[in-house]
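To start, the structure under review is shown below, and the notes come after it.
Note that one protein chain is taken out, while the other chains of the complex remain in position.
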Amino acid sequence: MLVLAHRGERLSAAPKTARPGEPLVSLERVVKEFPVKGGGLVFRSREKVHAVSDVSLEIRRGETLALVGETGCGKSTLARCVMGLHAVTSGKVVFDGTDITRASHAALKPFRRRMQMVFQDPYGSLNPRRRVGSILGDPFDIHGLATGAARLSHVHALMTLVGLNPEHYNRFPGDFSGGQRQRIGIARAIALHPDLVVCDEPVSALDVSIRAQILNLLADLQHELGLTYLFISHDLSVVRHVSNRVAVMYLGRVVEVAPVDDLYAHARHPYTRALLSAMPVADPDGAAAREHVVLSGDPPSPLDPPSGCRFHPRCPRAQARCAAELPPLAPAAGDVAEHVTACHFPLADHELLATTAIGQRA
Amino acid sequence: MTVRSRGPMALAFERLRQDRAAIAAGFTLAGVLLMAALAPIIASLVGHGPGDQFLDIGLSPSGLPIAPNRTFLLGTDSLGRDVLVRIAYGTRVSLLVGVLASALAVLVGTVVGITAGWYGGLVDRGLSRLMDVVLSLPFLVFALALVAVVGPSLTISVTVIAFFTWASVGRIVRAQALSIRELEYVQAARTLGASQARLMFVEILPNVTASIIVYTTLLIPGAIAGEATLSFLGLSVVPPTPSWGNMLADAMAYYRVAWWFVFFPGAALLITTVAFNVLGDSVRDALHPRRETAAAGSREDAA
Partner (left out) sequence: MTSSAPNGVAPLLEVRDLRVAFSTPDGLLEAVSGLSFSVARGQVLGIVGESGSGKSAATQSMVGLTRGARVTGEALFEQRDLLAMSPDELRAVRGPGIAMVFQNPLSSLHPLYRIGWQIVEMIQAHEPVTKRQARARAIELLGLVGIPHPDRRVDDYPHQFSGGMLQRAMIAMALALNPHLLVADEPTTALDVTVQAQIIRLLGRVQQEFGTAIILITHDLGVIAEVADDVIVMYAGRTMEVAPRRALFREPSHPYTRGLLQAIPRADLAGGRLTPIPGQPPSLIGRAAGCPFQPRCAEAIDRCGYQTPPLDGVRGAVHHRCSCWLTAGNA
């Protein structure tokens, strides 16, 4: 039986004021580029999608690090680089002290047990032609850990752990609801008690009333199994509830990293402010009173990112320096070392980015 | 919950059972199968073997085939042989070649298709070119050439037909494998550390079987027609072994005076191929049901 936490208690295992744990995963200057196929017969197009550009991040044991950004920011690609699903173009990926950047398929196999992934789409992440018991038995089968009756009892235990009826192991995914399927996906990910679980938008495709169930489940499992989470989301409201630290990405780069409460209360980067203000809040009066920043235009394409700070074309505070010089990730004045921002002109607490009310409700 | 969990295959079977066209086709094919199986019994019942020539009672005074009567239920052919019995034995040839050639084609095509679709890159390009070449070879010319070298037989029939059809299966399977490969559950299996072979045959293959089944049931009538063509040209079974194709070849010269000689083998061929086609269509509909209306809330999609 899982011990359920009390309301108001921090969800993640690492209290925010404690010293950070050792790094479990270290990303050093990771770059991932995808060549764009096509172009003429003679001259192959040399265009590249700059999905991830020079990202250095640390994921500490026991914490939940959130990776936040919109479409095209590279967060999913980065996560897959951590998992070894993509080979990085340059840079290093270090897992618990071992450099796994260039590891072969065979060398990577033991690490596969230690990091797993929960996918976004509850409908696409389970093979519709296989029974749930068989899907959940995969980890044990692939790594030769249990067979037959032993495996079945593991499967039963897993299903109970995530809140499913173990008697349903012979059913097909199609017989389960979206929330239940996501539970199955989570069960599959934690089957071998990994160190790291990458959650790629695990609740985005679920109904609102189900999201809280799954988020609570993830929190309980982290507590019970001592998991470390890399939590990817575009939804800042969800992120607030589950993370210790948050890293904001824009167009392949990290623009701000901070402990969670710091980020929401003292966002320094204009893009972070814009994201925070764009979040719809279920409070009509709060909605009117908030600072509203409505960015113009769409995020530029990762095929041809802007020079210098990639956000400068849309930034209300941009100056000439921003287009010329890439800002480093460093703490802004007065911030703790944990809170870093990549901006030449970070926002102070009292400064507002812009004031434009959405919809102008009376 | 009292709902019994039925897998996608079981559900498809349910749908099939309720499809009247499928049932009619099914019964027809059962009849055809029965005829093939019971050919010797039919022969002994009427007392005529497939190769027995009844030059006295089986031919008219002027040496022409006689019309259906009480002795020869479907008439006789140019050599006084019982058309009914020959059709029955011909069924064996058609079904044998049809099913065997299709099965072989599907087997080879599936393996090649999944391999090409899964690995991509050079492997895919090489195999795809191979399939393109095979598909562009002319069937009859090639068959003629091959038989000229090796001599006609049942084995040649099966081989040739399989050779010309595996590539179309391969293409379809490859296309499906390519799209399934990108689905999240395949990625999930990869992150678990599954080997390439496991990914291909445990994750991808079950999702391709639906198409394979449909395609097989649609390949068979083509194979049967292919065999009929080959034997029409004398490239398949050797006479006096009857097959619908060579019966039709013989009948060509007599169509004005012996309609039954052309009609019954032709009808047998037509009925069998139509039945397989109808069944194939129904199988396809059963495996890929199309929703007529967008049922509200049938998919939880809050994102």
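By letter and in written order, the chains are A and B; residue numbering begins at 1 in each of them.
Here is the rule we use: a residue touches a chain if its C-beta (ideal position, glycine included) is under 8 Å from a C-beta of that chain, and two chains touch if they have at least 3 such contacts.
This one's a predicted model, so the numbers in the text were calculated from it and none came from an experiment.
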| Contact with the hidden chain (one of A:T89, A:S134, A:T160 or A:Q213) | A:Q213
| request: Would you mind spotting which of A:K92, A:K109 or A:R240 touches the chain that isn't drawn? | output: A:R240
| message | Please output the residues of subunit A touching the missing chain, sorted low to high. | response | 5-11, 70-71, 177-180, 207-213, 215-216, 219, 234-243, 260-261, 264, 274-287, 290, 292, 294-295, 297-299, 356, 358-361
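In this section, only the chains that are shown with their structure count from here on.
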| remark: Per the C-alpha centroid definition, the whole-Å distance linking subunit A and subunit B comes out as 51
| Residue ranges of subunit B in contact with subunit A within the complex | 3, 5, 7-8, 183-185, 187-195, 198, 202-203, 206-207, 209, 299-303
| task | Could you please specify the touching residues of subunit A with respect to subunit B in the complex? | result | 83, 85, 108-109, 112-113, 115-117, 119-121, 123-131, 138-139, 142-143, 168, 170-172, 174-175, 177-179, 185, 188, 204-208
